[in-house]
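Read through the structure below, which is laid out as structure tokens, and then see the notes.
Of the protein chains in this complex, one is absent; all others appear in place.
Order as written gives the chain letters A, B and C; numbering starts at 1 within each chain.
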Amino acid sequence: MTGWTPTEMMVVASARQLAGERVCFVGVGPPNIACNLARRTVSPGLQLVYEAGVFGARPARLPLSIGDPSLATGSDAIHGMFELFAFYLQGGLVDVGFLGASQIDRHGNINTTVIGEYGAPKVRLPGSGGACEIAINARKVFVITSQSRRSFVERVDFTTSPGHLAGRRPEGWIGAGPTVVVTDLGVHGFDASGEMELRSLHPGVPLDRVRAETGWELRVSEDLSETPPPTGEELRLIREELDPEGVATR
Amino acid sequence: MTGWTPTEMMVVASARQLAGERVCFVGVGPPNIACNLARRTVSPGLQLVYEAGVFGARPARLPLSIGDPSLATGSDAIHGMFELFAFYLQGGLVDVGFLGASQIDRHGNINTTVIGEYGAPKVRLPGSGGACEIAINARKVFVITSQSRRSFVERVDFTTSPGHLAGRRPEGWIGAGPTVVVTDLGVHGFDASGEMELRSLHPGVPLDRVRAETGWELRVSEDLSETPPPTGEELRLIREELDPEGVATR
Amino acid sequence: MSKVTSMPDAVRELVRDGDTVAIEGFTHLISFAAGHEIIRQGRRDLTLCRLTPDLIYDQMVAAGCARRLVFSWLGNPGVGSLHAVRRRVEGREGDPLELEEYSHFGMVCRYVAGASRLPFFPLRSYEGSDLPKVNPRIVPIESPYDPGERLYAVPPLNPDVVVVHAQRADAEGNAQIWGLLGVQREAAFAGERVLVVCEELVEPEVIRADPNRTVIPGLIVDAVVVAPRGCHPSFAQGYYDRDNRFYREWDAISRDPERLEAWLDEWVRGVSSHEEYAEKLGEERWAELAPGEAWSGRVNYGSYE
Partner (left out) sequence: MSKVTSMPDAVRELVRDGDTVAIEGFTHLISFAAGHEIIRQGRRDLTLCRLTPDLIYDQMVAAGCARRLVFSWLGNPGVGSLHAVRRRVEGREGDPLELEEYSHFGMVCRYVAGASRLPFFPLRSYEGSDLPKVNPRIVPIESPYDPGERLYAVPPLNPDVVVVHAQRADAEGNAQIWGLLGVQREAAFAGERVLVVCEELVEPEVIRADPNRTVIPGLIVDAVVVAPRGCHPSFAQGYYDRDNRFYREWDAISRDPERLEAWLDEWVRGVSSHEEYAEKLGEERWAELAPGEAWSGRVNYGSYE
């Protein structure tokens, strides 16, 4: 098995970031595949919480929606959404929450609400869903998104989910905010001031390209590395078990 | 079947007060028997809610405790206590809540907490349980208690559950407060000012005796009547079906 | 007293022009049957509430039933956009649609507050988000124990009408649900009028044999409608699968106003009932959507006499 899609690289890089994590709040699409890949590789004990109210889901197929029936059958526990959001998420039980982003800025502030003005949007996006409270209450936030000047912007048009708020998080927040941003080009972290910093480049991606696809003067880590390529086993798991139809990864 | 105990009279008089009521928040002992008697006589459609979390209970035996297993088996619904108190009681679904009283004053303020000083009680009573929120959120409150100078007092030692607060109930309360006080001597209501008033005397009970057993100058309704005695059927239901062992009524 | 009635009569009885309506169900148990009947009866100026408006509100908005949306995630789950809604919101078609926007947890707390008769509900969200700037109903609140500790509050949501689908209910409306519960219980308790739609009408004995499974008590239910397969393209756990193919197909249908209108004419206005809609889908489609069996065990409640 040779070669891989940018999304496969993104999923693999995300899965590896879950090493050592215990409880993950899962979204659909790439995050879902990344979490299930991590369970089969770096983090066998990882426990998955789905916003629809499911703890310990064991989906027999790749769920298209966040409320797929395969999430319920055979899970450890099903709760109402109040218990899920209040007791699990706000209660501080979630170690990692995954978020996507239509726009993200250097401080990890995320927009999934509108492109343009809220009152007269160019593009109306879905909005928060659970993202706003995940950004605030998950102990760490991992962002998965494709990287371009359209998504990596100087200023987000709307802050749906707060990032590092220019480096300051209010007292008493248990959430550290975004710690990892995985894209199709590389893996980013955040420095002490809460500013995004490129930490590794995916194989074959030149630094200039990442700079070109970022809407601000991107900080680059002193020990910038290359993301180890997907292993044959990682690709096999994705292609044969987790997303055989390639719905989310091709 | 001739003759009856004061408690039987009290239960019968309470049951009759439930005519036309829809949802009743039930306590153990006499209230429980009164509600089940009402279901078999004046109020077949009466639905019973138990604080332990049960709606539509059909106890196959007289429950000793408010959490008897016979309340759960065969009921329509079992909820957690949060849902029971928040959605049913605070939500305004309860038409009648039953309360007992160790002390009650002319405005229906009830003490079930201490005799004497709170910090150094002569007698420590059980306290509120759900009584305080029942007094505030049930649309009507029925009080069942035996009447004497020890229980019908000028001033309660401690207000556990608020009555008419000297005639004033705060804005926005859906609860009308105590509307009926049934004792072993008679049935009391409340006048427009929220003061207790004797409305009927149980058979054979002289007015003087009620006055003598009341710790304040008791108001008496202009159309004071005599409580109709228990019917043979009412006594049969109590003695043969609802409390065959006479646990709560003898 | 039986509350069982037909969907046309239930909608005629319970849903009025201008009402605030919530057809709830988080992906699971969405009553498309009720939504389609509301379209057939031509209700207008509705305020439609749901965490996820989903296809059902895209259809109701396209059909002209809605004036305002109250929501927290406005998309086609797993697919993309609700195009009919977007056209209205982006000013490309019809009158602008009013939006009242929260997060999922905010909407959940609004139903809990509504069900509990609380004037507000506190939660740890919104700090640093622009949502409170565009929705003045999301307000900061301090802890009475520590004025320094700031949270946000949302107001109660008490829809005029709440519609919830359940796998089974008795004639009184005692309804049981398994699988994803979403906010079915909280929404039902928050509703002024409640319509329970079910896959199966069962004897009270079936409900009473397992009272812990009852999510909605008959006490708060105004009408019960039996509508098997009434959630399609949403699903009923253990009865039929989510029709993901239709959710994908909807993307193309709703992108094109004419195709959407034709679809409504054929599949909603062109049928007299959801039974007819379900038949029209054909047994082949239903066979594709039939799940295998995965039975729960039984538990003993014990008889105590």
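The criterion applied here is as follows: a contact is a pair of C-beta atoms (placed from the backbone, for glycine too) under 8 Å apart; a residue touches a chain by one contact, two chains touch by 3 or more.
Small disclaimer: the values here were computed from a predicted structure and weren't measured.
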item: Residue, one of B:Arg124, B:Arg149 or B:Arg250, that touches the chain absent here; value: B:Arg124
item: From C:Val79, C:Val134, C:Val206 or C:Leu281, residue that would touch the chain that is not displayed; value: C:Val206
item: Listed residues C:Pro53, C:Gly218 or C:Gly238, member touching the removed chain; value: C:Gly238
item: Touch criterion as defined above, residue of C:Ile141, C:Ala171 or C:Leu281 at the omitted chain; value: C:Ile141
item: Of A:Met9, A:Val26 or A:Ile78, the residue in touch with the unshown chain; value: A:Ile78
item: Residues in subunit B touching the chain absent from view; value: 28-29, 51-54, 63-69, 71-74, 78-82, 85-86, 89-90, 109, 113, 118-133, 135-137, 158-162, 165, 170-173
item: Absent chain, residues of subunit A that touch it; value: 23, 45, 47, 54-56, 58, 60-61, 68-70, 72-78, 83, 86-87, 90-93, 174
item: For subunit C, residues in touch with the removed chain; value: 117-120, 122-124, 139-141, 143-146, 149, 151, 153, 155, 167, 178-179, 181, 206, 209-210, 212-213, 237-239, 241, 291-305
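One rule holds for everything that comes next: only the chains that are shown with their structure count from here on.
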item: Chains in simultaneous contact with subunit A and subunit C; value: none
item: Farthest chain (mean CA position) relative to subunit A; value: B
item: Euclidean distance of C-alpha centroids - subunit A vs subunit C, Å; value: 28
item: Where subunit A and subunit B are represented by their mean Cα positions, the distance between them in whole Å; value: 57
item: Overlap residues in subunit C, where contacts from two or more other chains coincide; value: 112, 185
item: Shared interface positions of subunit B, touching two or more other chains; value: none
